[in-house]
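Here the complex is missing one protein chain, while the rest keep their positions.
And then chain A:
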């Protein structure tokens, strides 16, 4: 098997929009490698997402215009990506976002190609052609370095919101359209409907300011004041897992290991204890302010400023002076 010295990045699109994590991955791969960064874009025949994608300076875009494959299931996407590799050659690395789509398609392709895949990377670097992948385990309590020395492509999924996307003009960009992939259809699964929910995880993932609610502030009054506070701050409301019991909050607003990773300039935690599954999602927050009645609360260890006392009273006072 000949390996081509290219780094491939899977472009995730959600109903005809590029998921911004794609840009983060392109920027990161350009920073750590001299080899070409190739974006794999599957889009509708009348779409033109390559224009937007170009702004982030990939060296090449492999473009597949296919109205059916855009909505393909994991099996169909796996088959198509495998055929693409058969046509183009095996790239040295192939990176996917650690989103639901990436975490579902990448391992399936990995098994088809019989190579290795590292999940949910927080950092990537090269030692010559070897990709050294840093991933968390045990709810982010442990970090490990993983390599795939003898198989190609070296595959990884990388967590959104960890790398910073940067626009870059790349005059050498080539767009290569691929037709006749002849991927195999899967008739056993039918995606009956796909809708954009009113709120999406990107709202919280990209928020510059977040007011986060925990069980200690889970009252009608507490939630009301927190929402007013968020409005005044132009902040987004996030929650810990116990709040997702309520109708108005779902995994989309949940911060943490099984929810969203956030990276705001300002995070205000109201009545949150600081379980590791929660703090796993906030390590990229710049300034953390926490309010808790328990002066030994774990969350204070992750906080720049803290108030020992009632969350409702504090948020009322803060809301009043803004």
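One rule holds in what follows: a residue touches a chain if its C-beta (ideal position, glycine included) is under 8 Å from a C-beta of that chain, and two chains touch if they have at least 3 such contacts; residues count from 1.
We adopt the following convention: contacts and distances are computed from a predicted model.
Of "Amino acid ABC transporter permease", "Cysteine desulfurase IscS", "Cytochrome d ubiquinol oxidase subunit II" or "Electron transfer flavoprotein small subunit", only "Electron transfer flavoprotein small subunit" is the UniProt protein name of the chain excluded from the display.
The omitted chain makes contact with just one of the residues A:177, A:294 or A:313: A:313.
From the options A:11, A:42, A:119 or A:272, the residue with contact to the chain not on display is A:119. Counting the whole complex, the residues of chain A in touch with the unshown chain are 14-15, 17, 19, 73-75, 78, 99-101, 103-108, 110-112, 114-120, 132, 135-139, 141-151, 160, 186, 188-197, 200-202, 232-233, 244, 250-252, 258, 265-266, 276, 283, 286-290, 300-310, 313-314, 316-318, 320-322.
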